[in-house]
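As you look at this complex, bear in mind that one protein chain is not there, while each of the others sits in place.
Presenting subunit A:
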């Protein structure tokens, strides 16, 4: 969604529209996380009046979908792939192999026994 897009390119890895979108989602999620948690607290607290709970539920459901964590997906920072990502290295399996074999990832070596 364009209202969340940064005015200037602010990621320094592989850039395509899906990576940019995911980055936007992550930033929006971080921005609205306290608000979401506060609403969730109100909903889960049964000692509050029922009306307040219902209002909080409504407000939470009307928040933008980019503020939801389920929208966020780990993508490859070297090639933009969305599947087969090793989250420890933030890379797709093939990019991980290439970078590991060329020695760009510290502490990783090819197994041999």
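Here is the rule we use: contacts are C-beta pairs under 8 Å (C-beta built on N, C-alpha and C of every residue); 3 or more make two chains touch, one makes a residue touch a chain; residues count from 1.
Operating definition for what follows: contacts and distances are computed from a predicted model.
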| item | value |
| --- | --- |
| Per UniProt record, name of the chain withheld from view ["Small ribosomal subunit protein mS33", "ATP-dependent DNA helicase 2 subunit KU80", "dolichyl-diphosphooligosaccharide--protein glycotransferase" or "Origin recognition complex subunit 3"] | "Small ribosomal subunit protein mS33" |
| Residues of subunit A (touch criterion as defined above) contacting the omitted chain | 9-13, 19, 22-23, 26-27, 29-31, 33-34, 37, 40-47, 69, 72, 74, 77, 90 |
